[in-house]
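Take a look at the following structure, please.
Only one protein chain is missing from this complex, and each of the others stays in its spot.
Coming up: subunit A.
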Amino acid sequence: MNAPLSFNAALLAIALPLASGALAAGLEQVFNHVQADKTRVDFVFKQMNVPIEGHFGKVRTDLVFDAAAPAKSSVRLELDLASIDAGSSEANSEVLGKPWFNVKDNPTATFVSTAVKPLGGNRFEVVGNLSLKGKTQPLTAPVTVTRQGDTATFDGGFTLKRLEFAIGDGMWADTSVVANDVDVRFHAVARSATAK
(Lines give C-alpha, C1' and ligand atoms only; values in the text may rest on other atoms or scores of the structure.)
Protein backbone atom coordinates (compact mmCIF):
# COMPACT_ATOMS: atom_id res chain seq x y z
CA MET A 1 0.00 0.00 0.00
CA ASN A 2 2.97 2.19 0.47
CA ALA A 3 4.08 2.15 -3.12
CA PRO A 4 0.85 3.48 -4.73
CA LEU A 5 0.65 6.24 -2.13
CA SER A 6 4.12 7.53 -2.89
CA PHE A 7 3.38 7.20 -6.60
CA ASN A 8 0.27 9.35 -6.14
CA ALA A 9 2.22 11.80 -4.10
CA ALA A 10 4.88 12.01 -6.79
CA LEU A 11 2.22 12.50 -9.43
CA LEU A 12 0.62 15.24 -7.41
CA ALA A 13 3.99 16.85 -6.82
CA ILE A 14 4.47 17.12 -10.56
CA ALA A 15 0.89 17.84 -11.56
CA LEU A 16 -0.03 20.55 -9.03
CA PRO A 17 2.58 23.14 -9.93
CA LEU A 18 1.91 22.50 -13.61
CA ALA A 19 -1.82 22.83 -13.18
CA SER A 20 -1.66 25.94 -11.02
CA GLY A 21 0.93 27.44 -13.34
CA ALA A 22 -1.31 26.87 -16.31
CA LEU A 23 -4.26 28.24 -14.35
CA ALA A 24 -2.34 31.35 -13.34
CA ALA A 25 -1.06 31.92 -16.87
CA GLY A 26 -4.61 31.79 -18.13
CA LEU A 27 -6.23 33.87 -15.40
CA GLU A 28 -3.66 36.63 -15.05
CA GLN A 29 -4.87 37.84 -18.43
CA VAL A 30 -8.20 38.80 -16.94
CA PHE A 31 -8.32 41.96 -14.87
CA ASN A 32 -11.51 42.32 -12.92
CA HIS A 33 -10.66 43.32 -9.34
CA VAL A 34 -11.33 47.04 -9.45
CA GLN A 35 -9.31 49.17 -7.04
CA ALA A 36 -12.09 51.53 -6.03
CA ASP A 37 -9.81 54.00 -4.25
CA LYS A 38 -7.76 54.49 -7.43
CA THR A 39 -10.72 54.98 -9.72
CA ARG A 40 -11.58 58.54 -10.69
CA VAL A 41 -13.92 60.40 -12.98
CA ASP A 42 -12.68 63.94 -13.64
CA PHE A 43 -13.99 66.60 -15.94
CA VAL A 44 -13.14 70.03 -17.26
CA PHE A 45 -15.79 72.48 -18.40
CA LYS A 46 -15.46 76.04 -19.59
CA GLN A 47 -17.36 79.04 -18.32
CA MET A 48 -16.62 82.32 -20.11
CA ASN A 49 -13.81 80.33 -21.73
CA VAL A 50 -12.24 79.72 -18.30
CA PRO A 51 -11.40 76.05 -17.74
CA ILE A 52 -12.80 74.73 -14.45
CA GLU A 53 -11.80 71.32 -13.10
CA GLY A 54 -14.14 69.01 -11.26
CA HIS A 55 -14.65 65.38 -10.38
CA PHE A 56 -17.06 62.84 -8.95
CA GLY A 57 -16.17 61.51 -5.52
CA LYS A 58 -18.27 58.34 -5.68
CA VAL A 59 -17.90 56.08 -8.67
CA ARG A 60 -18.87 52.40 -8.77
CA THR A 61 -16.92 50.50 -11.38
CA ASP A 62 -17.36 46.93 -12.54
CA LEU A 63 -14.99 45.89 -15.24
CA VAL A 64 -13.55 42.81 -16.84
CA PHE A 65 -10.59 43.22 -19.12
CA ASP A 66 -9.62 40.07 -20.95
CA ALA A 67 -6.17 40.71 -22.38
CA ALA A 68 -6.24 37.54 -24.46
CA ALA A 69 -9.69 38.28 -25.88
CA PRO A 70 -10.31 42.03 -25.50
CA ALA A 71 -13.66 41.78 -27.26
CA LYS A 72 -14.91 39.83 -24.24
CA SER A 73 -14.14 42.78 -21.99
CA SER A 74 -16.84 44.91 -20.48
CA VAL A 75 -17.25 47.87 -18.17
CA ARG A 76 -20.03 49.40 -16.15
CA LEU A 77 -19.65 52.74 -14.40
CA GLU A 78 -22.12 54.22 -11.98
CA LEU A 79 -21.65 57.79 -10.82
CA ASP A 80 -23.24 59.16 -7.70
CA LEU A 81 -24.11 62.58 -9.13
CA ALA A 82 -24.48 64.20 -5.71
CA SER A 83 -20.80 63.42 -5.05
CA ILE A 84 -19.80 66.02 -7.65
CA ASP A 85 -17.19 68.67 -7.06
CA ALA A 86 -17.82 71.26 -9.76
CA GLY A 87 -15.05 73.59 -8.63
CA SER A 88 -16.74 75.65 -5.92
CA SER A 89 -19.31 75.18 -3.16
CA GLU A 90 -21.62 77.59 -4.98
CA ALA A 91 -21.46 75.50 -8.15
CA ASN A 92 -21.78 72.24 -6.19
CA SER A 93 -25.16 73.17 -4.78
CA GLU A 94 -26.31 74.72 -8.08
CA VAL A 95 -25.66 71.63 -10.23
CA LEU A 96 -27.77 69.36 -8.03
CA GLY A 97 -30.88 71.31 -8.97
CA LYS A 98 -33.46 70.83 -11.71
CA PRO A 99 -31.77 72.76 -14.55
CA TRP A 100 -28.64 70.67 -14.10
CA PHE A 101 -28.53 67.05 -12.87
CA ASN A 102 -31.81 67.08 -10.95
CA VAL A 103 -30.36 64.53 -8.55
CA LYS A 104 -33.62 64.22 -6.66
CA ASP A 105 -35.15 62.37 -9.61
CA ASN A 106 -31.94 61.09 -11.21
CA PRO A 107 -29.37 60.36 -8.53
CA THR A 108 -26.98 58.39 -10.73
CA ALA A 109 -25.47 58.32 -14.19
CA THR A 110 -24.48 54.99 -15.67
CA PHE A 111 -22.38 53.86 -18.54
CA VAL A 112 -22.70 50.27 -19.73
CA SER A 113 -20.44 49.00 -22.46
CA THR A 114 -21.82 46.95 -25.33
CA ALA A 115 -18.58 46.27 -27.20
CA VAL A 116 -14.83 46.66 -26.85
CA LYS A 117 -12.81 46.95 -30.05
CA PRO A 118 -9.00 46.73 -30.18
CA LEU A 119 -7.45 49.74 -31.93
CA GLY A 120 -3.98 48.25 -32.00
CA GLY A 121 -1.31 48.22 -29.32
CA ASN A 122 -2.70 49.03 -25.91
CA ARG A 123 -5.55 51.16 -27.24
CA PHE A 124 -9.15 50.12 -27.32
CA GLU A 125 -12.47 51.63 -28.21
CA VAL A 126 -15.26 51.15 -25.74
CA VAL A 127 -18.76 51.42 -27.17
CA GLY A 128 -21.75 51.65 -24.91
CA ASN A 129 -24.67 53.62 -23.64
CA LEU A 130 -24.64 56.53 -21.25
CA SER A 131 -27.75 57.13 -19.17
CA LEU A 132 -27.97 60.56 -17.63
CA LYS A 133 -30.92 62.62 -16.44
CA GLY A 134 -33.48 60.24 -17.89
CA LYS A 135 -31.86 60.06 -21.31
CA THR A 136 -29.79 57.25 -22.78
CA GLN A 137 -27.42 57.89 -25.65
CA PRO A 138 -24.74 55.82 -27.38
CA LEU A 139 -21.20 56.74 -26.44
CA THR A 140 -17.79 55.75 -27.76
CA ALA A 141 -14.60 56.39 -25.86
CA PRO A 142 -11.00 55.49 -26.58
CA VAL A 143 -9.24 53.78 -23.68
CA THR A 144 -5.56 53.16 -23.13
CA VAL A 145 -4.64 50.13 -21.04
CA THR A 146 -1.32 50.05 -19.22
CA ARG A 147 -0.38 46.70 -17.74
CA GLN A 148 2.18 46.24 -15.04
CA GLY A 149 2.40 42.78 -13.47
CA ASP A 150 -0.99 41.85 -12.10
CA THR A 151 -2.33 45.40 -12.40
CA ALA A 152 -3.94 47.12 -15.36
CA THR A 153 -4.63 50.84 -15.54
CA PHE A 154 -7.36 52.18 -17.78
CA ASP A 155 -7.37 55.76 -19.00
CA GLY A 156 -10.05 57.07 -21.24
CA GLY A 157 -12.02 60.13 -22.06
CA PHE A 158 -14.69 61.62 -24.21
CA THR A 159 -16.39 64.91 -24.83
CA LEU A 160 -19.85 65.15 -23.36
CA LYS A 161 -22.26 67.54 -25.06
CA ARG A 162 -24.09 68.63 -21.93
CA LEU A 163 -27.19 69.91 -23.75
CA GLU A 164 -27.81 66.47 -25.32
CA PHE A 165 -28.73 65.41 -21.80
CA ALA A 166 -30.36 68.72 -20.85
CA ILE A 167 -27.60 69.35 -18.31
CA GLY A 168 -27.89 73.05 -17.58
CA ASP A 169 -31.06 73.99 -19.41
CA GLY A 170 -33.22 77.09 -19.09
CA MET A 171 -31.11 80.18 -18.54
CA TRP A 172 -27.98 78.02 -18.45
CA ALA A 173 -28.50 76.75 -22.01
CA ASP A 174 -26.48 79.75 -23.26
CA THR A 175 -23.28 78.02 -24.35
CA SER A 176 -21.44 81.35 -24.64
CA VAL A 177 -21.37 81.35 -20.82
CA VAL A 178 -21.06 77.63 -20.03
CA ALA A 179 -19.71 75.72 -23.02
CA ASN A 180 -21.60 72.73 -24.38
CA ASP A 181 -18.47 70.57 -24.46
CA VAL A 182 -17.40 68.96 -21.21
CA ASP A 183 -14.19 66.95 -21.30
CA VAL A 184 -14.64 63.84 -19.20
CA ARG A 185 -11.71 61.63 -18.22
CA PHE A 186 -11.79 58.39 -16.32
CA HIS A 187 -9.03 56.48 -14.69
CA ALA A 188 -9.51 52.98 -13.31
CA VAL A 189 -7.16 50.39 -11.87
CA ALA A 190 -7.95 46.68 -11.76
CA ARG A 191 -5.92 43.68 -10.69
CA SER A 192 -6.03 40.25 -12.24
CA ALA A 193 -8.11 37.44 -10.74
CA THR A 194 -5.08 35.62 -9.36
CA ALA A 195 -3.98 38.62 -7.38
CA LYS A 196 -5.01 38.90 -3.78
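Convention: a contact is a pair of C-beta atoms (placed from the backbone, for glycine too) under 8 Å apart; a residue touches a chain by one contact, two chains touch by 3 or more; residues count from 1.
Assume contacts and distances are computed from a predicted model.
Visitor: Using the UniProt record as the reference, specify the protein name of the hidden chain from among "Carbohydrate ABC transporter permease", "Membrane protein", "Cytochrome b" or "Ferritin-like protein".
Guide: Answer from the record: the omitted chain is "Cytochrome b".
Visitor: With respect to the chain omitted from the figure, which of A:88, A:122 or A:136 is a touching residue?
Guide: Going through A:88, A:122 or A:136 one by one, A:88 is the residue touching the chain not shown.
Visitor: Since one chain isn't shown, list which residues of subunit A touch it in the complete complex.
Guide: 47-53, 87-88, 90-91, 94, 171-172, 174, 177-178
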